[in-house]
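Inspection log for the structure reproduced underneath, given as structure tokens.
Apart from one protein chain that is not included, each protein chain of the complex appears where it belongs.
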Amino acid sequence: MSNNQKSFWTPGNVLTAFILAGGLVLTFLRFYKGIGAVTNLDDNNPWGIWIGFDLMCGVALAAGGYVTSASCYLFGLKRYHSAVRPAITTAFLGYFFVVVALMYDLGHPWRLPYPLVYSQGTTSLLFEVGLCVATYVTVLFVEWSPAALEWLGFRKIRNFVIRLTLPLTILGVVLSTMHQSSLGALFLIAPGKLHPLWYSSFLPVFFFMSSMVAGASMVIFEGTLAHKGMHDKMDETHLKEADGVAFGMAKAASFILLGYFFIKVFDITMDNDWQYLATGYGAWFLVEMFGFVALPSFLYALGVREKNLKLVRIASVFGVLGIVINRFNVSMIAFNWQLPAAERYFPSWMEVGISIFVVTLIVTTYRFIATKMPVLYEHPEYKDAH
Amino acid sequence: MMKGRSLLRWAGLLVAVALVSVWGHEARSSKAEVSSAGSYADIVTIDVIGKMGNTELPAVTYRHDLHTEAMKKLNKDCSACHKTQDGKMSLKFMRTEDGSAEELKKLYHTNCFACHAEQAAAGNNTGPQEGECRACHNPNPADASAWKEVGMDKSLHYRHISAKTIKVAGQDVNCGACHHVYDPATKKAEWKKNTEDSCRACHKSEPTPVAEGADKMKPAFKVAAHESCVLCHVKTTGDTGPVTCAGCHTAEAQKQYKVVTEVPRLERGQPDATLVVADDLKKAKLPAVAFNHKLHEASLDNCRTCHHEKIASCTECHTVAGKKEGNFVQLEQAMHAVKSKTSCVGCHNTAKTDPSCAGCHSLMPKAAPSEQSCATCHEKNAPKGDELAAMDKDQKLAAASALVSARPTTMPVYGDEDIPEFVEIGAIADKYEPSKMPHRKIVKTMIAAVAGNKMAASFHTDPGTFCQGCHHNSPVSKTPPKCQSCHGKPFEADKGDRPGLKAAYHQQCMGCHAAMKLEKPKATACKECHAERTN
Amino acid sequence: MDRRKFLSLLGGAGLASAMGATKVKAAGTHTFNGYPDAMGVLHDSTRCIGCRKCEQACAEVNNLPKPEVAYDDLTVLDTKRRTDAKTYTVVNKYNTAGLDHPIFRKQQCNHCQEPACASACFVKAFTKNPDGSVTYNGDLCVGCRYCMVACPFGVPTFEYDDPLDPLVQKCTMCHPRIQEGKLPGCVEKCPKEALTFGRREDLLAIARDRIRKYPERYENHIYGEKEAGGTSWLYLSAVPHTELGMPLVGKTSAPELTSGALGAVPMVVGIWPVLLAGAYGISKRKEKIAAEEQADAVREAIDKTKADADNAMKTALDKAAKDKAAAVDREVKKAVAEAQQSFDEKLAAMQAPAEAEDTDAGNSPEEEA
């Protein structure tokens, strides 16, 4: 609602502008003075929130794309159709800005393509992640392009792209499965450093399963925000289907969370890590498991039973937080757990600043796209596409 | 919503159950004051019933001194808990003979509770009352045991035999006060001269028949010891020994003991020197070993170390082939087992850890004994085989003392003129000036450290032997080869683990200094051995 | 089929199986024991005196900057230090219980047999060389620092303060010097041969020999023989190695840890499309059936209404025949009109929903495909 009639300088936009300005300054610092100048990273803690949040959480929360498109196109849940485009859009933005954020964390950003084109370290799970993300961003771009093409009015290309929907969706799911799980698999190589409660030979499975929840929760969560901010951009189909989508996703998320909870318990049992539950880390682990896995699952279930949209939305917040907490635990909090407190990592305000900057970029771009392009509504000339 | 409420109800129920069970458990445990966690010598485990079969509650852990103190306060004596039978106080509680498990249980419970109740009534701080089962039947009490074995070493033994307070009627010596042997004829245990032995020789861990097939039992070692020591200490007035557990069984108490350094030799008809003669002389190829009994008596502080079972000649149990009495430990093992503390070699090895020896010996690898080291004990001129078989007891003793008296009393060493005064180590000097090692000074100091050590004297047979500490891996000689002749370039695969010259020096010097606990020069203080090169 | 074709097929099969066989040998029964002539270093902490000569040598050989504290100042040993981008090796002092003297331990890259850093690097910047050393090529490095996460010994360090070309730094076991037939800097300078250089195989033998010769001097454990799949640097100690700050590392090597997850990837690629296409097919089939049923229903309805209409007309005609000629054609017209009208209405009613359904069924993308 930033353009046309109302003044451009709404409080929201002012804040946005402010953050973006600050972000640019930090960006300059980072690339002029080096990573050490802006981060608290050191030789014991090579990965901070730029990986733990921007990458890990970013990718997980962008899972909405494959979850929605798969359920709509592959499992024939037509009523999700109106949710697909917003989901794809956020997914695309999410991934795109993950790559952007990566530029800050890498020592030689300009060499990012090396693993793909120059020297392939195929034994690395990071290679696998990189390859998938690169491909998937392209896939997402193509999947999303119709929105832009309709906006620009390139009918021919747009129709051709629409034909690719099925293979693209399948490809999307395959790639997502691979890199979502591989993000967890990254830590398989460091059994000595990750706390036994979180380390498991099934880390990839955990990450993949939780990413589905992340996707579903995120669709609901964004839905909430979008409804607050851009209600006027939505056509009646979207509004009609929105609640159905929310409940459907909630149902799925609730059940997946239950399964997730179970496999975590199985894993603890198989590795016989029970004794750790008595420790401080154990307490924190229980908080994660009950507060951010069991609780959201239960809230979702209730919400669906009671047809209570508000409850579902609250649950989605827990769901999203749960993912963030889990990724933080694996990549930072439970990592290097044996180091003395003095050598542990805590992000500097500048690192946090950059992360906020990136998030703001995503939101702003989303708002731009959503206002300009047929995302939340159907383009009048392409009714048949629906 | 329905579901939530039922969930809550379940949780509530569980919590309730938990609380109840905890409370129930508490009920059986005691709130009575048990002394705050510490370590005591007097923690006695009363498990007499447990030994009879399994019990419903674990054995009782009992603080004896606590009760002795309490009795003193009430000016009662041992008789409050210990019955006396024909002038001898029983160490059992309130009885002289164990009855059935039931009786014992009753005996303990009634007597303990009676007294505790009484004291509680009198308002004294006392032990657990009836119903506080776990307070006594406590398998792992807060207190740790500081119990330490105590032994009759030479000094302590001398103080007993020289004590005025210990007298045996009609005898000029008081050995009979403790030492006794069972005489089947008189069916009595009485002292017989030159049969004295350690208590353990007859009193085993469990009661055993006084003689083959006899139904009369002699008490187990623990009982026997306490009966003879404690009871004697109790009834002796004036200069007497401890009666409490802590009095003997703590490190502190044992430190307090007066130590008599010059203890006259104990006479029990033992030889000054004897031949260790194998039972089967056909099989025993080496010459017999002359054992300097007198010397070893002086350097050990009890007989038990070597006479671990009873006082008898080694070969009685340890035969060439080994036999049951000797637990099938062959003579060879009995004398040479390196790990054992009672074998000759084992004991001699531990002596090497003394700093004055460790300097050289700690750097020497564990290796098979050399022929030369065998000959040190199995002297060439010692009798063997048929010659030995022909000898009678006295001849053997004579031979033994002859051999022993012929042994060196001081270590053979080269004269100063043969010991280079300084050795300049400069073959590989680059950053540092050559090191001028005060060779003779070092050698003399080391020799002085072991002067008068009989073992060093007899094992460092050749003047060159001592040099072997540093001049190793080459035949004994007055002019050993230079270090360079073996140690050169480091890490040559075909030379295995042989260090290069520089490391050879440093390892030898620093290793020895460390082992001899010499503070200076510090290993990292380069300049103290070789000045830094200036140019 | 004709004979030649058959034979060629056979040949193909044979070839395939042969290739299969070699693979199986490599992956299954075959074990990888590292380069036969890999060199290594044996660190004997019972010999180390903590003189820091190795640190000095390392800095000189690799032209690293001088530290703020001079090398002959041994007070730095009192504080625990670690390697960093400007220090490839450090010696730390450990006061262990029950020993009257401190123990010193050198730390640097352990040059694993199966390096975690190499296994983790997604641009092959790390190489395990036949001489045993693990070296790093800065020209490939993207700076992701996954190697630092992966290394079980926390060895690789990063130049965080270099904005332009920040590189990972670690001990190279003096790979270039070894190639020239020289000793690694630290080994060369060690005054006491607390560092022994040689073929890893020989070093293991030497280490075992020392333990056998001096059983009371050594803990009977060669750290690095099996740790992390084996390392080129080996350690002997008088106390358990963990008391010298050695990390407790499992015997599993990095590639073994990740091979499972990596192996699952191709399976996903093979299986997912099949399942998903299946799911798609099922959902499509449902739709198709639904659509067909609707079509049938409509046809039926139409026929029925037609029949009714005809009857109505017939009866009307009969009735008319009985009447007066005059009344005839008026009556007829009326009845026909009614019948016709009702028929039209019914038909419309039937078609309307059918239309609606049809348009609705058109949502899925490959209607166009």
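Which chain is which? They are A, B and C, in the order written, and residues in each are numbered from 1.
Going forward, contacts are C-beta pairs under 8 Å (C-beta built on N, C-alpha and C of every residue); 3 or more make two chains touch, one makes a residue touch a chain.
Following the convention adopted for this analysis, contacts and distances are computed from a predicted model.
> Under which of the names "Hmc operon protein 4", "Molybdopterin synthase catalytic subunit", "Acyl-CoA dehydrogenase" or "Condensin subunit ScpB" is the non-displayed chain listed in UniProt?
Spelling it out: the chain absent from the display is recorded in UniProt as "Hmc operon protein 4".
> The chain left out touches which of the shown chains?
It touches the following shown chains in the full complex: A, C.
> Pick out which of C:K124, C:R177, C:R200 or C:H241 touches the chain that's been left out of the picture.
C:K124
> Looking beyond the chains shown, say which of C:V239, C:V269 or C:A316 touches the absent one.
Going through C:V239, C:V269 or C:A316 one by one, C:V269 is the residue touching the chain not shown.
> So one chain is hidden, and I want to know which residue out of A:T10, A:T122, A:T269 or A:Q338 touches that hidden chain in the complete assembly.
Checking each option in A:T10, A:T122, A:T269 or A:Q338, the one touching the absent chain turns out to be A:T122.
> For the chain left off this view, which of A:A62, A:L131 or A:L376 is in contact with it?
That would be A:L131, which touches the missing chain.
> Per the definition of touch given earlier, which of C:L64, C:A205, C:V239 or C:A291 contacts the omitted chain?
Residue touching the absent chain, from the options given: C:A291.
> Taking the full complex into account, what residues of subunit C touch the chain not shown?
The list for subunit C reads 23, 26-27, 32-36, 113-115, 118-119, 124, 128, 130, 253-256, 259, 262, 265-266, 269-270, 273, 277, 287-288, 291, 358, 361-362, 367.
> Pick out the residues on subunit A that sit against the missing chain.
120-123, 131, 167, 170-171, 174
The definition used in the following text is that only the chains that are shown with their structure count from here on.
> Looking at B-C and A-C, which one has the bigger number of contacting C-beta pairs?
Answer to which pair has more contacts is A-C.
> In angstrom, rounded to a whole number, how far apart do the mean CA points of subunit A and subunit B lie?
70
> What is the distance, in whole Å, between the centres of subunit B and subunit C, each centre taken as the mean of its C-alpha atoms?
60
> What whole-number Å value describes the gap between the mean CA coordinates of subunit A and subunit C?
The separation of the two C-alpha centroids amounts to 19 Å.
> Could you list the positions in subunit C whose residues touch two or more of the other chains?
There are none in subunit C.
> Any chance you could list the residues of subunit A touching two or more other chains?
Within subunit A, no residue touches at least two other chains.
> Applying the document's contact rule, which stretches of subunit C touch subunit B when the two form their complex?
Of all residues in subunit C, those touching subunit B are 47, 49-51, 74, 101, 183, 187, 190-193, 196-199, 202, 206, 209-210, 212-215.
> What residues on subunit A touch subunit C, complex-wise?
Answer in residue numbers: 31-37, 39, 41-44, 46-47, 70, 73-76, 78, 81, 105-109, 111-112, 114-115, 118-121, 123-128, 130, 159, 162-163, 165-166, 169-170, 173-174, 177-178, 181-182, 185-193, 201, 204, 384, 386.
> Across the complex, what residues on subunit B touch subunit C?
Contacts found on subunit B: 365-367, 490-491, 493, 496-497, 499-500, 502-503, 506-507, 510, 514, 523-524, 526.
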